[in-house]
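Everything below concerns the one structure shown next.
Every protein chain of the complex appears in place save one, which is left out.
Chain lettering (A and B) follows the sequence in which the chains are written, and residue indices restart at 1 in each chain.
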Amino acid sequence: MAPARHAWWRDTKWQAVLYQALVLLALAALLAWLGHNAATALARRHVASGFAFLDKTAGFGISQTLIPYSEEASYGRAMLVGLVNTLAVSAVSIVLATLIGFLVGIGRLSGNWLVAKLCTVYVETLRNIPLLLQVVFWYFGVLQALPGPRDSLKLGAWFVLNNRGVYVPELVFAAGSWIVVAALGLGLAAAFGLYRWAQATQLRTGHRPAIWWALPLLILGLPAVATVAAHVPFALSWPALAGFSYDGGLQINPEFAGLCLALSLYTAAYIAEIVRAGLLSVARGQGEAAAALGLKRSLALRLVLVPQAMRVIIPPLASEYLSLTKNSSLAIAIGYSDLVAVFAGTVLTQTGQAIEILMLTMAIYLALSLVTSLAMNLYNRAHAKEGFA
Amino acid sequence: MSGTAFRSPPVHHVGALGWLRANLFSSIANSILTVLILALLAWTIPPLLNWAIFSAVWHGTTRAACSDAAGACWPYIWQRMGQIVYGFYDFDQRWRPDIVYALGAVGLAWLVIPRAPRKGWAGIALLTLYPLVSYVLLSGGWFGLPVVSTERWGGLLLTLVVAAVGIVVSLPLGILLALGRRSELPVVRTLCIVFIEVWRGVPMITVLFIASSMLPLFLPDGLEFDKLVRALIAVALFNAAYMAEVVRAGLQALSRGQREGAAALGLGYWRATGLIVLPQALRIVLPGIVNNMISMFKDTSLVSIIGFFDLLGVIQAGSTDLEWSNPNTAVTGYLFAAAIYWAFCFSMSRYSAKLENDLAAGDRR
Partner (left out) sequence: MRSVLVGLLALLALASAAEANTLDTVRKNGFVRCGVSEGQPGFSNPDAHGNWTGIDVDYCRAVAVAIFNDPNKVRFMPVSFAERFTALQAGQFDILSHNTTWTMDRDVAQGLEFIGTIFYDGQGFMVRKSLNIKSALQLNGATLCTQTGTTSELNAADFFRSHKLQYKILVYQKEAEYIAAYDAGRCDAATTDRSGLAGDRLKLKNPADHILLPDTISKEPLGPAIRQGDQQWGDLCRWTLFALVNAEELGVSSRTVDAMLNSPSPEIRRLLGKEGAFGAELGLSNDWAYRIVKRLGNYGEIYERGVGAGTPLKLPRGLNALWNKGGIMYAPPIR
């Protein structure tokens, strides 16, 4: 029997096409209306359009620049400075947050009641207070309470702490230092190779050769030899009080430190929860089998539990890292010159071109976000084949 | 079985000593850790308590009361309590936010108390009637109530308004987006994916900057939105994208059989979604939804960056108040704000844990 015929406009296929056409039409109309409004508004206010402003002279200084920058540089250069600052603070905070997060997450599952409770208190406190409040608290509440440059806390000239920042001596690489760096790289590679050889030997023969004495020799000895051979191509830059504050040495300014501290501690609380969920997702039998084999808790964690937990930990970990990078935009609240503060803050008020600047800022963050998603998808695809569904 | 008296276990295996031994001093490493932690606590907690309670100033009306103190300056908080709770709301109209607070508390209590009857009605009333009533009461202009413009809303009032509107608006919007993302219509699906990924990929600050600097450019000449309304729109759209991802996880967790069964019963797409799919999907991700609400509540503090005086904004503005300027007042203010935020968020997270427990009760063996 032929299926019942019905009017074409009741056919779900045509209905789908109709709906989609309507949606596209409505979207086009909305975009046209918004675009028209924006064009007339900009023309009325005599605000320039387009991205030509990126070549205009900036005229203002930036307090922290990891790449060369001067007041004669362009707005585009200022944007790059902000971007590099964002990436710098994010990178350092990611490393710290991961370290602290893993420690706290594993600590929450510790057998020691005090450690477990302390980690729980840490997580529950920091997760429930807004990040902006934490950033502001660390910067204005704590770091500003440090003494001024004349009354710094110091350990000789090795470590100086005041409200302008932390100063430590800096290693300055002179000509010929590349030999030492190359030697270090060689030493690390050789040490790694030795380690793998020892592992392979153990798997093959059951006996692990003792290489603990060779590793420091390779990692430290080779560079030491190179240093002597190249007549010590290094210099130490010491922090010294010069005029208003300290100069020389490696300086970490309080804006960076405050933002980094707040971001790390806050994200570490989330990472701790992710790690804990990951460890709990590993089957109980694994831990019990490890104990049955006589492995103590730390070995069981390192060799059995954490590697298996990593499969569950890594995807949410990647989105936490992305979240941290986006949260670094809170730098604007404490005067750290990150992308948003320099570009969507200062440059926007100087030029008035809100649309271009905000679109560009959004595009940059979106690009970071897409790169992270892509990397995570690749990781998922690579690891989804093995293991459990 | 004659004459063998039962011996009690060794003293250091039971009771308090036994617990200490098992939990704190079970191995050498553990013992060292315990001692270190106890030392750390002894080094930090007493000075903290000292600063916050024992050396703190509790009474006084002027900065002179706090100027010599070595501890927290609580009179500063008492004096500013009005601003903290109401912002700059007209002093003689404060009964209006009071009513809004009271109604909100009653509604929430109704929802939260396990044995309260007719929770469905309470939920609907909270989502529809309450916002209308609050809007009328807070902004005025109706029923003879004098108008209080949104610049005067501030403090905890503003924080709760932004959070509530964000939550109430983002939930239905997020559901629609999640459904759209799983739709079979390619145009709808692509639009929803683009919308969600764009809003999720940018920091909230840029979204708020868009609301304050860019949105006015896109409105036609002569039409202007209140700055608070613009910020609320931005917050709602931003949170809708995150909510969409949470709901999508729930929709994915539901087996296809549910939809197929609904289709077999003759239910169309929307009826199947509303009657069969959504109730189950939302139940699955209810803890995730509440977690999202907690994040939303914390993110309301960002409106202080675009010039609103929410709870954090009021505290920050007050830290340079001519009358109370003192190294301790700033820290006292921040700690007080932190305590308020913590109280709200922790309650919500406890509720979420309880929900998770209750809902998983059917799955436990």
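Assume contacts are C-beta pairs under 8 Å (C-beta built on N, C-alpha and C of every residue); 3 or more make two chains touch, one makes a residue touch a chain.
The model shown is predicted, which means the values in this text are computed figures rather than measured ones.
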item	value
Touch partners, limited to displayed chains, of the chain removed from view	A, B
Option from B:56, B:100, B:160 or B:232 whose C-beta touches the chain left out	B:232
Hidden partner chain, touching residue among B:85, B:122, B:162 or B:177	B:177
Sole contact to the chain not displayed, among A:77, A:127, A:164 or A:311	A:164
Chain not shown: contacting residue from A:187, A:278 or A:345	A:345
Chain not shown, touching residues in subunit A	23, 26-27, 30, 41, 44-48, 59-63, 71, 140, 144-145, 148, 163-164, 242-245, 247, 254-255, 332-335, 337, 341, 345-346, 349-350, 352, 354
Interface residues of subunit B (partner: the chain not displayed)	88, 139, 149-151, 169, 173, 176-177, 180, 188, 191-192, 195, 212-213, 216-217, 221-227, 229, 232-233, 236-237, 305-307, 316-317, 319-320, 322, 325-326, 330
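Simple rule for what comes next: only the chains that are shown with their structure count from here on.
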item	value
Between subunit B and subunit A, distance of the C-alpha-averaged centres to the nearest whole Å	25
Contacting residues of subunit B [partner subunit A, same complex]	23-24, 26, 30, 33-34, 37-38, 184-188, 191, 197-198, 200-206, 209-210, 213-214, 216-221, 294, 298-302, 304-305, 312, 316, 319, 327, 330-331, 334-335, 337-338, 341-342, 345-346, 349
Partner subunit B, residues of subunit A touching it in the complex	16, 19-20, 23-24, 27, 33-34, 37-38, 40-42, 44, 111-115, 118, 124-125, 127-133, 136-137, 140-141, 145, 326-327, 329-330, 332-333, 340, 344, 348, 354-355, 358, 361-362, 365-366, 368-370
